[in-house]
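A single protein chain has been removed from this complex, and every other one stays in its place.
All chains are identified by letter, namely A, B and C, in their written order; residue positions are counted from 1 within each chain.
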Amino acid sequence: MSMNSFGHLFRVTTWGESHGPALGATVDGCPPGVTIDEAMIQHWLDKRKPGQSKFTTQRREPDAVKILSGVFEGQTTGTPVQLMIENTDQRSKDYGDIMEKFRPGHADITYWQKYGIRDYRGGGRSSARETASRVAAGGLAREAIKQIAPNVQITGYMTQIGTHKIDRANFDWSQIEQNPFWTPDAQAAEDWAVYLDDLRKSGNSVGAVVEVVARGVPAGLGAPVYAKLDTDLAAAMMSINAVKGVEIGEGMAAAELTGEANADEIFMGQDGPQYSSNHAGGILGGISTGQDVVVRFAVKPTSSILTTRKTITKSGEETEIITKGRHDPCVGIRAVPVGEAMMACVILDHLLLHRGQIGENRGRIG
Amino acid sequence: MSMNSFGHLFRVTTWGESHGPALGATVDGCPPGVTIDEAMIQHWLDKRKPGQSKFTTQRREPDAVKILSGVFEGQTTGTPVQLMIENTDQRSKDYGDIMEKFRPGHADITYWQKYGIRDYRGGGRSSARETASRVAAGGLAREAIKQIAPNVQITGYMTQIGTHKIDRANFDWSQIEQNPFWTPDAQAAEDWAVYLDDLRKSGNSVGAVVEVVARGVPAGLGAPVYAKLDTDLAAAMMSINAVKGVEIGEGMAAAELTGEANADEIFMGQDGPQYSSNHAGGILGGISTGQDVVVRFAVKPTSSILTTRKTITKSGEETEIITKGRHDPCVGIRAVPVGEAMMACVILDHLLLHRGQIGENRGRIG
Amino acid sequence: MSMNSFGHLFRVTTWGESHGPALGATVDGCPPGVTIDEAMIQHWLDKRKPGQSKFTTQRREPDAVKILSGVFEGQTTGTPVQLMIENTDQRSKDYGDIMEKFRPGHADITYWQKYGIRDYRGGGRSSARETASRVAAGGLAREAIKQIAPNVQITGYMTQIGTHKIDRANFDWSQIEQNPFWTPDAQAAEDWAVYLDDLRKSGNSVGAVVEVVARGVPAGLGAPVYAKLDTDLAAAMMSINAVKGVEIGEGMAAAELTGEANADEIFMGQDGPQYSSNHAGGILGGISTGQDVVVRFAVKPTSSILTTRKTITKSGEETEIITKGRHDPCVGIRAVPVGEAMMACVILDHLLLHRGQIGENRGRIG
Partner (left out) sequence: MSMNSFGHLFRVTTWGESHGPALGATVDGCPPGVTIDEAMIQHWLDKRKPGQSKFTTQRREPDAVKILSGVFEGQTTGTPVQLMIENTDQRSKDYGDIMEKFRPGHADITYWQKYGIRDYRGGGRSSARETASRVAAGGLAREAIKQIAPNVQITGYMTQIGTHKIDRANFDWSQIEQNPFWTPDAQAAEDWAVYLDDLRKSGNSVGAVVEVVARGVPAGLGAPVYAKLDTDLAAAMMSINAVKGVEIGEGMAAAELTGEANADEIFMGQDGPQYSSNHAGGILGGISTGQDVVVRFAVKPTSSILTTRKTITKSGEETEIITKGRHDPCVGIRAVPVGEAMMACVILDHLLLHRGQIGENRGRIG
């Protein structure tokens, strides 16, 4: 219900804005006995941290997480875990134009229209900084998953920047950590570096597609109608800043398939059902099949660009705007660890929901 | 939280399965004083009803809705409205293969794996019949919206069947009600009829893309993080059977745009801000801009086809299956009124949420 | 969130009013595989049914429950169970005064002030008939509990009518089913019959206290802050019509105890901790101890009485009112099965919540 919470049983409420004293995540419903410390969460925050390559914003913040509650002697207690990240880079600057003008393609205008409050310091609650809280919560979710379903592995990567897509023939899991784009296609990484560098220098920005895969998810998670695993994944990914589309398995391309082509045929393997293909993205009727759960989302280009755009002021006068300052030429890059975090939160939540309602999987095959 | 409820303040819980005595929607939180009767809801159910053209399943049911509660002397009372549809076509038949075999691409197998219960009579809760309940609830939502935001108009239509897309140059709102595909492109309707008739005769099926537009939505609905208007729309559409992808505005194509191309420039109109374009689909930072709210979703092809596919039985034996009987060659067609209903429910819910937290829009422009 | 739902994972939404076509409960989150049929639920409805003795309203309705969904071949499927009770006694009558006048002590006036709708036919949604839906849901909850925690036994009984209290020395579980007051004190039952008969003849009414005990509840259910087992029990009981007070264990009398007197000393028994007393009512820090869970609530006297009372009309004129017609001299009697039903729903919900977050109890003693 609440506007800043996500999840059913593993419930994450994020708080804080880009230029306040701190931001964080209040995590309720974490199982007790999960081994966790700040370093384990910091690992994932460091992955998202800006300023790691020339392709991300040069705002430099340590994004150091502090655990304020819910952990005792290195283990979760089962009570709320408060994960706080202090904002250190609140340098006073001349906000100039932004105080009065709305940036086209940015939440400035809708924020003002809804709340009548303008936090001109950097996007306030609509800043991408909010996603740091999600990454922290996702880090905790990953450790809790290890306890309940240790085979689950969650990995995100980029499959497209602008019109440049990866070649699936080059897909190599081991490449993902080897390049600043978290892409499994080494060749694409090289090409994108050149392309993005040009774009960055011209002060423009571009969109991207991120794919997140969860391997080892047990069959049976989800439910047929509104608490579908794919419904919750769609909500999770669409809630990330700048995301405009979400796909499960074939996604929008499912429209182009015939029933014959789309059917993932079923065989009997050693440990249960096996499938000839995975058009379904690991989810049938809202419930996981045991195959890889595959989600993809599109991130729009940053609205903060160096090109002059037409806009209006709070008082309704027509004018123009250029957004100077540090920005990400492709915010999609930093969305990779955010997408992974959301996947982790959704998977854990559904593991708990399933255990709550069902206890354990009931329908054995074979 | 609950697995069969949707919405925050206007909260719809659907219940029932394809071959039980009845199904319906329990609608909680409807404002009082909304003028409603069964005929007003029946109007929308008739639009979704099967058997209206040769392109939809020949299962024929009146889908007659009964209002069991929450309405007194033609007006909602503010208490739960129970909308019930009795199942009349429960003809006993030979379920044969389906009792033991899983249909590839169908929820049969995951349902069994989760619940250990197999309602072999027709998909049980995962049947598309569940969407009749949504359409009924959506009919009520439309009337409530009229009371609060009378300018809102919600319209769905098909933009693609298989690889065949509409030509946006032919877009004509008045065509939508003139063809069995609810498409605004009259030429496409003709072409699709030929294409789909062939497909139907061959016992195959195909996917589709549906677009739903809400015009006249006031600026300010939604919130920046998890209760984003687009998050709730994504969840709403992804929760519809067979949907595999959801897009807002540019959707997945946003990945291909530069920041310069994507920026919807802002001007000052008579009644407030005007935009040069609507790449954003009417939503910025999770909050409505006052432009058309544009959602698109892909529906996969029906898994019930006449082609033999490989599968397994409950006891784990490998076998083959053909699904005979009445089916939709393109379930996307009947998804149009369902998408409209979900849009209506989400818009109403956010109108109420906004009124609850804010009272009225606070930030005036000009 | 929704206004007519109760519970976290086992979630009951009741709907319907006293004089509409039907009322019922939409039950979401019930575990699959629970053996259930209409007769098993009818058993509890019959216990609550009016007209069983001269001490309850003479409105005679069969209150026959129909299961419309969520049960297949005698077992719950894990999807929503719709329990419907048709209203058969909707006799047209002269509502006379009630259409315009507000009954003192009745929800007539607040209902009107909130909704601007007056369902004058019998209290609408605020009628005690709504509690039939709860009893139906509670019947299902009892069967689900049997599957998860088979030792749980839930029993309600009256401990007070007006100023007449039971003598705890006479407490005999076997007496509860032997008298129309569901009281464990046979002597009290005799005395109350005389007292209440006089009161009934004079057209007056009186309040009562009901106690509900759950025996065999495992230790560990609940949580320390807002999802306390006692918080949910207090909400459950206070949500029943006419309830004005709720107590756990010592209840209000806890105020009179010293810390020394209140401490339930702990010993080690065969199967775990044993306590010298149960001032706590089986709940410490919001979590069950394994002792009997003891809840008590006060029901106010019916406001429909034959004495003339001063009141006003919808148009604000001062006047007087007498409520003729069938009524309960002590609604507390029929609140006994309702209290039991709410206890069953809360206990089941917490069994599922606990299993969801924790899996199984972790802290062994001894």
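Just so it is clear, a contact is a pair of C-beta atoms (placed from the backbone, for glycine too) under 8 Å apart; a residue touches a chain by one contact, two chains touch by 3 or more.
Not measured: the values here are computed from a predicted model.
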For the chain not depicted, the shown chains it touches: A, B, C
Chain not shown: contacting residue from B:P50, B:P104, B:G207 or B:P224: B:P224
Residue of C:N4, C:T57 or C:N87 touching the missing chain in the full complex: C:N4
Where the unshown chain meets chain C, residue by residue: 1-6, 8, 14, 102, 104-107, 109-118, 124-126, 130, 160-163, 199, 204-209, 219-228, 230-235, 237-239, 241, 244-268, 273, 276, 279-281, 283-290, 298-305, 307, 309-312, 314-318, 332, 353-354, 357-358, 361-366
Absent-chain interface as seen on chain A, which is shown: 1-5, 8-9, 11, 13-17, 20-24, 26, 28-29, 32-33, 66, 68-70, 72, 75, 77-82, 84, 114-117, 119, 124-125
Touch residues of chain B, complete complex, unshown partner: 1, 9, 29, 31-33, 78-79, 148, 224-225, 352-353, 355-359, 362
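The rule is short, and it goes like this: only the chains that are shown with their structure count from here on.
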Chain contact graph, described as a line, ring, star, complete graph or other shape: complete
Chain whose Cα centroid lies at the greatest distance from that of chain B: C
Rounded Å distance, chain A centre to chain C centre (Cα mean): 45
Intercentroid distance (Cα basis), chain B paired with chain A, Å: 26
Chain B and chain C, separation of their C-alpha mean positions in angstrom: 38
Two or more partner chains touched - positions in chain A: 1, 224-225, 353, 357-358, 362
